[in-house]
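A protein chain is absent from this complex, but the other protein chains hold their places.
For clarity, chains are labelled A and B in written order, and residue numbers in each chain start from 1.
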Amino acid sequence: MNGRVIPIEAAGGSGKSAAFEYLTTRKDELIGWARKFSIFPYPFVTACCAMEFMAVSSSPYDTDRFGAALPRFSPRQADLLMVVGTVTHKQAPILLKVYEQMCEPKWVMAFGVCATSGGFYQNYAAVPGIDRIVPVDVYIPGCPPRPETVIDGIMQLQDKIARSQHLIVNDKF
Amino acid sequence: MNAPGPVIANPVRPAFDKASREDTVIVSIGPSHPATHGTIQIFAELDGERILRADVHCGYLHRGFEKECEDHTWHNLIPYVDRLNYCSPLINDFAYCEAVEKMMGIGITRRAVILRTLLSEYSRLCDHITCIAASLMELGAMTAFLYLVMIRDYMYEHIADLTGARVTHSYGRIGGLARDLPEGWLARLEEILVQSDDFLGRAHGLVDRNRIFIDRMRDVGVISQSDALSYGYTGPILRSTGLPVDLRKDTPYLAYAELDFEVPVGIKGDNYDRYYVRMCEIDESIHMIRQCVDLLEPGPINVDDRRCVFPEKTRVYGEIESLINHFKIVMEGPRVPAGEVYSAHEGPNGELGFYLVSTGEGTPWKVHCRAPSFVHVGGTHLMLEGGQLADLVPTFGMINMIGGECDR
Partner (left out) sequence: MTTYGSDIFERVKERFGKAEDDLSGTARSSTTVQHSILVLHFAPGEVAGAVKVLRDEFGFDLFLDVTAVDWPDRDPRFDVVWHFYATRNRVRVRVKTAVTLADPVAPSLTALYGSAGIMERECHDMYGIRFDGNADLRPILLYEGFVGHPLRKDYPKQKEQPLVPYREEAKP
């Protein structure tokens, strides 16, 4: 912008300058691009899907390619909650607590069919889908999902992050 | 700050909520914690870094296995059985199927016997590799983890060629197996076994004589033989104390009586022994798989018993009797004679038993699983108490608690 700054007050009735408008649209794109390649997952690993989680995060499939390799075991440092496996009613309070401890921005991935809908555990013990407890951004089908499906899920989440609005100052910007 | 939400009830009640001394502190570890792979919660009273007492809680993965089984036919519940010990689903399948076959008085075909033995050992191999890989990763040995998961992934893909699924195979059937080996499967098996020698050798080389590894494993999490027996330990943990109890040797089932193998035992009952017993069992399993391949002969994989085995598809479409037969097995389930049975296989973690009760219907009256992991959790505090807090990581890794099996 060649060092020339248009003052916000000077830019007509809306109170916003053209450059500012430009910045707000491109800002989301820029931050989205940065955020989608720096996903720090918190693996909330409970059940069978852990086997595929291990496979997908190690060398043959390598989630590092998506910037999502480094698991953070503290919810405060993570921004993707991967719920890997069945969540039971006994586990639900812990899931909620972990979710509430995570800082914004945060996303939730339901890894496998149990986390998505309870799967074939439709009984007194299992929660029929973690979206009853926490909001979910991406659902990965499969019991357990193949690593390719997981990678597809991560890429869809990346698209979602890239396309969404990223508020960094207040609820408008 | 957000408004405070509703007060959430604590799902568990620790055995002690007051410290026994003024200078101790009680910490809760888990149920979502890197050291507690799987879902387990440990309340520990700490004197500095030393664990004075520990109270171990499981049940965070209780998915109502037994209740679901009572709602499904004898056949349809096989996928639930798979998800007990999801590191080695095939052993679960075969143990369950054998229990039902005992009740029905079915003897499976020779080819099915050999294939089940082969696949049991293959599954055990995967399980031990998973256990060791995960434990090593928790100790920081990331390279060994990557090597072991690499070879495990070859095995998963290979088993998927046969069963159609990488992890939860649902391959066992009452009276036999789901399908026969695809072409070229055995050739690829031999390739993988050769490769696995290489990968396992690298893991051996990385950790076996590694000072850090030895310091963290040797004389850590020791359990005496009498304690291990009293607390119902079986499998590699009991064998690590020096007692050669192995159902494959003691009460041979499937084709184990024909195979040449040894039962590795430890000397001290510490974590290093458990690691080494598992590593030796991997070698024995590979040896057994090769023997099974030699024993394998062509033949049918299912018994010819219309009570439980599906008729061929061509006949189902061509004749009314087979159609009805197929319909009855699917909708009502195989009729298992009334009675009860307890049948156990040597799972990777220990004695995996199924106690079944039938009333003569197509659905079971009760399916109870004697899960080694659950019993092991009952004695975990013995291994933790008196040790350092950091020792919890290798000890718990070597117990190899599998949530699905422990909590069912």
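The rule is simple: a residue touches a chain if its C-beta (ideal position, glycine included) is under 8 Å from a C-beta of that chain, and two chains touch if they have at least 3 such contacts.
None of these values were measured; they are calculated from a predicted model.
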Shown chains contacted by the missing chain are A, B
With the missing chain put back, one of B:45, B:138, B:346 or B:407 would touch it. Which one? B:407
Looking beyond the chains shown, say which of A:101, A:123 or A:149 touches the absent one. A:123
Considering the complete complex, of B:37, B:62, B:278 or B:326, the missing chain is touched by B:62
Touching the absent chain: which residues on chain A qualify? 89-90, 92-93, 96, 122-125, 127, 129, 131-135
Per the touch rule stated above, chain B touches the missing chain via residues 6, 8-13, 15, 57-59, 62, 64, 66-68, 71, 102-103, 227, 229-232, 234, 243, 245, 250-251, 339-344, 351, 353, 355, 357, 365-366, 368, 370, 374-375, 377-379, 407-408
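By definition in this document, only the chains that are shown with their structure count from here on.
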Can you check the complex and tell me which residues of chain A touch chain B? 44-48, 50-52, 54-55, 58-60, 73, 85-86, 88, 90-91, 93-94, 96-98, 100, 120-121, 123-126, 143-144, 146
Could you list, by residue number, the parts of chain B that touch chain A in their complex? 2, 5, 8-12, 31-34, 37-39, 59-64, 67-68, 79-80, 83, 86-87, 130, 133-134, 145-146, 149-150, 152-153, 156, 166-168, 403-404
